[in-house]
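One protein chain omitted, others in place.
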Amino acid sequence: MASAKIIAHGVLKGDKRSIARAISLIENEQAQAQEIISLLYPHTGKAHIIGITGPGGCGKSTLVEKLVKELRREGKTVGVVAVDPTSPFTGGAFLGDRIRMQELSTDDGVFIRSMATRNTPGGLARATKDAVHVLDASRKDVVIVETAGAGQSEVEIIKVAYTILVVSAPGLGDEIQAIKAGIMEIGDIFVVNKADRENADKAVIDIQAMFETNGKNQTWKPPIIKTIAIKGDGVRELLEKIWEHSKYLESGVSVSRYSAHVEAELLEVLKQRIAQRLLNDLQRKGTLDVMLKRILAREIDPYSAADKIIAEKFGKARHD
Amino acid sequence: MEHHAEQQQMFDQKEINEIIKERKRWEQTTLPKWLSANPERKEKFTNTSEIRINRLYTPEALTSMEYTRDLGFPGEHPFARGIHATMYRGRLWTMRQFSGMGTAEQTNKRFKYLLSEGETGLSIAFDYPTITGYDADHTRACGEVGRCGVAVSSLQDFETLFNGIPLDKVTTSMTINGPAAILLAMYVAIGDQQGVPRNMLGGTTQNDMLKEFFAQKLCIFPPKPSVKLVIDIIEYCTKNLPRWNPISISGYHIREAGANAVQELAFTLYDGISYVESTLERGLKVDEFAPRLSFFFASHNDLFEEIAKFRAARRLWAKLMKERFHAKNPRSMWMRMHVQTSGCTLTAQQPLNNIIRVTIQSLAAVLGGTQSLHTNSFDEALCLPSEDAVRVALRTQQIIAHESGATKTVDPIAGGYYVETLTNQMEEKATEYIEKIDNMGGAYSAIEKGFFQKEIADSAFKYQREIDACERKLVGVNDYTIANECITIPLLRIDPKVEHEQVTRLQKLRRERDSTKVKKILAQLHDDAAQDKNLMPIIIEAVKTYVTLGEICDVLRGVYGEYKELIVI
Partner (left out) sequence: MSKERKIRVLIAKPGLDSHDRGAKIVARALRDAGMEVIYTGLRQTPEQIAETALQEDVDVIGLSILSGAHTTLFPRIMELIKEKGLNDVMIFAGGIIPEEDVSQMKKLGIKEIFGPGTPTEALVKFVKENVPKRT
């Protein structure tokens, strides 16, 4: 097994095998994963990361394929991470988004990776962020993350992407219900795909209306783009809007997007690690079992129990 | 009025009550003794359509049936007993063996062999490049030329294919969908060459694209333009080729993809409904084109389920044409069907067992009233049929026709308590499916939502699980197996030279034809396609100029785009 250094070096040179291996090591939380991320991290922050979310059946994968082709026409290199849900019963996953993009698999300027959520809540795989870092470090100009569109809250995408596309399509039965309130807040660009259908115009009006009631007052007014992804119609316009949004972010008007990401990532890792260390500690000392028994016996509630544990470990908090 | 209704019912209420009484007595006296000495082999018996099969069927099951309304007479609505008044007493079904392999020359030889052995109609199996719209020298065709059927890239191949076969003496069925217009054009061109008047050309193009999207998967273009081409052919044939069946609305592939019998029935009929709607939208009147719509079903191992399916299909289609589409001409209500015995039920293990399977499946088709039949060869789980194997397959039909007695009377199985119950149940369940798909918005909508695909995938998975768990016995595969079995039957292999020869021929053709004319026609084809004109005339002109199949498809790909399937596992 190649060392982290060799793999990281390969990634930086754009070697596909190294990229693929790096993502696997990260997904499987193998020993070399952290070292690889450390080595690659200084080289990240260059790619523009686009998130694409929306319910199943709205044509996300077809849209991604056309978007990638348009990007390639501009001479850009692209990484794609397509996420599908892991079955909570079997632990397995059917990763089928690639089907729509298979023509691109032999384009050297494109790297496509399918990832399963592995039961991370929220429609994204835990390792997605790091997979994006790997593709970023391998010098892809753009990285597209396509979420598992199962109608669940897709708000996780905000932690990963800079420009978020919320896609819907008329005639999915649920219409705008499919775009739940949480998503209205995070969308930077709204796409009504399958726009040759009946009710496409109504869908646009509905989004505008929801926006007026729910949308935050902000300097970027999310445009609504109509596309017919299967024909490629509207994709050029969509890409132009994406670049516009990218410029808007860079202009410093909303510099918080980049720092918000980094903060979210740090907090995520901290939470994970602190919790794990704490748990390991508690289990080793037997404290966890004792506390659980007390909670079960209704001698103490979970909140007070947690406070006790934290106070013992870290001392009392200053505001107490 | 009541008196009249009583007369219509097949059994009178007094008799039924008596039968019920006696049946209950039997269940309390005779039956328990048997059950305690010989428990039944299974807790419950079902068929693929998930219909529970009773221990016994009596006239009770037919209480609400009325003979004239529900069965009637052969040749009359609702055609449950057959579309022709005399059925096989007048004319046997067409024995039409699906054939094709290697080069046009080899296939021509196989055609002549089968005709000499008594087959009464031709049926062409094309190779993968042909059916997916690629010429033999395309990169995608590499390794595939002539392997699963005959390679046809141009009219020249068709000329060889029909060398010495007079088109005024045979009818030909062509299993072709995406490029159907091209192969039909070639057939017309051969007819012209032979001097056969176009209104005498008889045969069928499968030309059923809807099922490609969820079953056979041989799509080239997306759904809307694909169906547009289907209707082009229906329209052209209605006006110019009165003896040609422009479409064979197929359930065979739906079943082979894993659907159960009632799904096969329902989804096929729904496709039929969609095509009628689309043709009406084109401006034709229902009685103009409906008489030439034809159907194609599979025949599987459960004898009675299959017979019931065929009879239910006939009656349900007749009702749909009369009530939903207001057809007046009785011929518009005929369900004319071709049946093929099931490929997926053939086993690679102990291949000779397949002869028995094919026999049962053929008998089902005959008792079900088919107009045309293909019997699989026993070696087809392993390879394309050898000459010996295909002869046995043909003999199967001939023995049933002439030795079994099944053809001595019309619809021999009617009135059977089990068969009629099952037929009614199949019709009911299929009708439920039809209503469901109607509510979903029709066939396109259902395809897009993955409805058919999910139903089929679930049925396929269930079937496999039953075999894996030995709940469903498959003789020679999960029971009565031979350990370390060696297959000793000779296998037909396609010589790899076939591809090289075909490519060479094609390249020579391209060099020798009039390339200016070819360019002009391809440009015209592009324009006609972009303007949504009926493409049959320009395609006929194109094939006569030796424009190749791949070249025509490439132009159409440029106009319509290519289709990417929706996967549902």
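Chains: A and B, in written order; residue numbering restarts at 1 for each.
Keep in mind that, in the parts below, a residue touches a chain if its C-beta (ideal position, glycine included) is under 8 Å from a C-beta of that chain, and two chains touch if they have at least 3 such contacts.
Quantities reported herein were computed from a predicted structural model and do not represent experimental measurements.
Checked against the full complex, the one of B:460, B:509 or B:559 touching the unshown chain is B:460. Checked against the hidden chain, the listed residues B:256, B:271, B:302 or B:411 yield one contact partner: B:256.
Checked against the full complex, the one of B:163, B:478, B:524 or B:545 touching the unshown chain is B:478. Touching residues on chain A toward the chain that is not drawn are 1, 16-17, 19-21, 23-24, 27-31, 86-87, 90-96, 98-99, 102, 105-106, 111-114, 116, 118, 276.
Touch with the hidden chain on the side of chain B covers residues 128-129, 132, 134, 139-144, 147-148, 216-218, 256-258, 344, 347-349, 381-383, 457, 460-461, 464-465, 467-468, 474, 477-478, 486-487, 491, 493-494, 496, 564-565, 567, 569.
As a convention for this text, only the chains that are shown with their structure count from here on.
Distance from the chain A centre to the chain B centre is 47 Å, each centre being the mean of its Cα atoms. Across the interface of their complex, chain B is touched by residues 57, 62, 94, 96, 99-100, 171, 230-231 of chain A.
Against chain A, the residues of chain B that register as touching in their complex are 222, 441, 445, 448-449, 561, 564-565, 567, 569.
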